[in-house]
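Provided herewith is a single structure, encoded as structure tokens, for subsequent inquiry.
With one protein chain held back, the other chains of the complex are shown just where they sit.
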Amino acid sequence: MRRIPLARLILGAALGGLLATTAARAADDAKLPKVEWSFSGPFGTYDLASAQRGFLIYQQVCSNCHSMNQLYYRNLEGIGLTEDQIKAIAASVQVPGGVDDNGQPIQRPGRPADHFRAPFANDQAARAANGGALPPDQSVLELAREGGADYLYALMVGYSDPPADMKMQPGMMYNKYFPGHQIAMPQPLQDGSVQYTDGTKPSLEQEAKDVVTFLAWAAEPEMVERKQMGVKIILFLLLLTGLTYAVKRKLWSDVH
Amino acid sequence: MVGLHKSEFKNPLVRWIDTRLPVFTMMQNEYGSFPTPRNFNYFWNFGALAMVAMMIMIITGIFLAMNYVPNTALAFDSVERIMRDVNYGWLIRYVHMNGASMFFVVVYIHIFRGLYYGSYKTPRELLWMLGVVILLLMMMTAFMGYVLPWGQMSYWGATVITNLFSAFPIVGKSIVTWLWGGFSVDNPTLNRFFSLHYLLPFVIVAVVFLHVAALHITGSNNPLGIEPKGPQDTLPFHPYYTVKDSVGICVFLIVYAALVFFAPNFLGNPDNYIPANPMVTPAEIVPEWYLLPYYAILRSVPNKLGGVLMMFGSILVLFVLPWLDTSPVRSARFRPIFRQLVLLLVIDVIVLGDVGAHRPEGWWVVVGRLATTYYFLFFLVLLPVVGKLERPLKLPDSISKPVLGGGGPLPGGAPAKPMEKA
Partner (left out) sequence: MRRVGDGPFPHEWLLAGGAESAAAACGHVWSVATRRNQPRPGFEDMMATSLSASDHGAGSPHGEGTSKRDFLKLVTGAAALVGTGAIVWPLIDSMNPSQDVLALGSIEVNLDPIQAGMGITVLWRGKPIFVRHRTEKEIKEAEDVSLSALSDPETDAARIKAGHAQWIVVVGICTHLGCVPLGNKPSDPRGEWGGWFCPCHGSQYDTSGRVRHGPAPANLPVPPYAFETDTKIKIG
């Protein structure tokens, strides 16, 4: 009799606190455009065609500056590439191959078991080539940014000329969605940045969506398996809860 | 047969063991026939739930440790390898990661239950204090565990929290250097944190054992806060509460699974997916949600040492809680004023948590200070005073005969045979 308002009070306060926190976080920056992602929701899966197009963009655009050190070429099976395609992709780059018999470092063609080749040997080289800014590793970028896929998409489409009253640092670009609005990365994607082989029109929005789908997959390659397993496990647990509750009711019927 | 235990078990193997090592008799007495108040509500599930959460944490932790590498150069990558290459590694890690949150949720509700129903009062003071020890150990374990993935928040959280000790005069700096094993949070720090993160859970298990042992001396409190007066007030723990706990465990697992499978990073911080970088501090350093209230108290005090002392004090005050509360009545059900105050405390702690998640600017500072004030006011002033002034409602005669609160006359009437009501 007394527990109900108590429970409500606490639940309300907890939810209120949570919502306030979320709202406050979101209000800090420009509102992110809403994108329909194939991978959102409890039944979401990656749109593999989109992820493959995204990989093409990564290969041709992103990988000139950004590493993806956590990924192996063999992982590309996860976006639906065949073994032969993966072998060809891996073999198209030269990777460090250990040392030769004289102890000199050698390069060899990549294999599926190799990590994605990094564009720079180390952070210093990366900074030197990019005006002092370090292009972040993209392996888990989607998880490492507030807003996740929505934010990355917004970043891709958020470039414009700076407002008249804004003083830009030399070498910086204006981006509506980047914290502080000054980003060292020049606009990476434009309409027609890549040629898609499947006939999709390479508009900026399409490219952004594809590359973000690829990055989301790269960050959480287990997501589809995870969600599918989750649905089964929760259904099972609901059943078990019902059964256990029935046993409890039966047993306690003697007591009440 | 001198010295052998007289076992009542029929199964020959069980009996053979039991006469030599009466573990079966002990389990039977402590978990089988153990007389337990018959009027528990579902709040009494949370002790068992905490036990489950602890077991899950230890088991998943052991398997994670098989693949984790406590080295600043490899830690982040080794966690990613667990997520990507180890069979079901992602599952084990997400279960462990979210398990920390689930463990704290459960323990906080468990603590609230103890507070609300006066479970800390005599003769259960030591039981309560052991619980506070467990909470402290949990906080240390969780903090060190959060450092292990060696992301940005790991690194900076470790830096900020270890730096708290520098607030102490004279020895502060030396303590911090000693904690670090160097002049900043670095590889030696990570190594010792890993070692302690593996060790402390087993210390927790030991204290939990004492906690349960103490519980079985005093027996459980109950929603009415009055002691059972006889057999009619209790039920054997098994099967009544084993099955009731099982229901709670199933519901707990559903919430847990929803988190693990559909929002595994919801409670985490994106910055921790950026490898630790000693040169760049994240825009906002926030601890995990379960430490936010203490963090808010820390930041509410403008003085560095004062803040640290208040933060530690907010836990230490729980140790003396049994003696701060002067009321002889346990359950808040019969203490109208205390009831309002303790619920306000819950809201207060939630507000503190929210304050802890925000930059200490503008009105967050004011709210933080007000909430901190109420927190200490509640324990140090209101509890002693209200206990003396408040007029509690009339307590029922016994658990099986709740004369108050619309209980109505029992069928059969006689308190000696209340159970015949089908």
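Per-chain numbering from 1; labels A and B assigned in written order.
Please note the rule applied: contacts are C-beta pairs under 8 Å (C-beta built on N, C-alpha and C of every residue); 3 or more make two chains touch, one makes a residue touch a chain.
Here the structure is a predicted model, which is why all the values come from computation and not from measurement.
Asker: Sort through B:28, B:222, B:314 or B:398 and give me the one touching the missing partner chain.
Answerer: In the full complex, the listed residue that touches the missing chain is B:28.
Asker: Of B:11, B:41, B:184 or B:373, which residue touches the hidden chain?
Answerer: B:11
Asker: Would you mind spotting which of B:63, B:168 or B:376 touches the chain that isn't drawn?
Answerer: Residue touching the absent chain, from the options given: B:63.
Asker: For the chain that's not shown, point to the residue among B:69, B:176, B:249 or B:383 touching it.
Answerer: Here the residue in touch with the unshown chain is B:249.
Asker: Of the residues in chain A, which ones touch the absent chain?
Answerer: 72, 74, 101, 111-113, 233, 236-237, 239-240, 243-244, 246-247, 250-251, 253-255
Asker: So that we can see where the missing chain sits, which residues of chain B does it touch?
Answerer: 8-11, 14, 24-25, 27-29, 31-33, 35, 38, 48, 51-52, 55-56, 59-60, 63, 66-67, 81, 84-89, 91-92, 230-232, 234-236, 238-239, 242-243, 245-246, 249-250, 253, 417, 419-422
Everything that follows uses one rule, which is that only the chains that are shown with their structure count from here on.
Asker: Which residues, counting only chain A, touch chain B once they are in their complex?
Answerer: 1-3, 6, 9-10, 13-14, 17, 20-21, 24, 42, 69-70, 75, 136-137, 139-140, 143-146, 148, 179, 219, 221-222, 226-227, 229-231, 233-234, 237-238, 240-241, 244-245, 247-248, 251-256
Asker: Quick check: in the complex, which residue numbers of chain B touch chain A?
Answerer: Counting only chain B, the residues touching chain A are 38, 41, 77, 80, 83-84, 90-91, 94, 235, 239-240, 243-244, 246-247, 250-251, 253-254, 257-258, 260-262, 264-265, 270-271, 273-275, 283, 333, 339, 343, 346-347, 350-351, 353-354, 357-358, 405-406, 419, 421-422.
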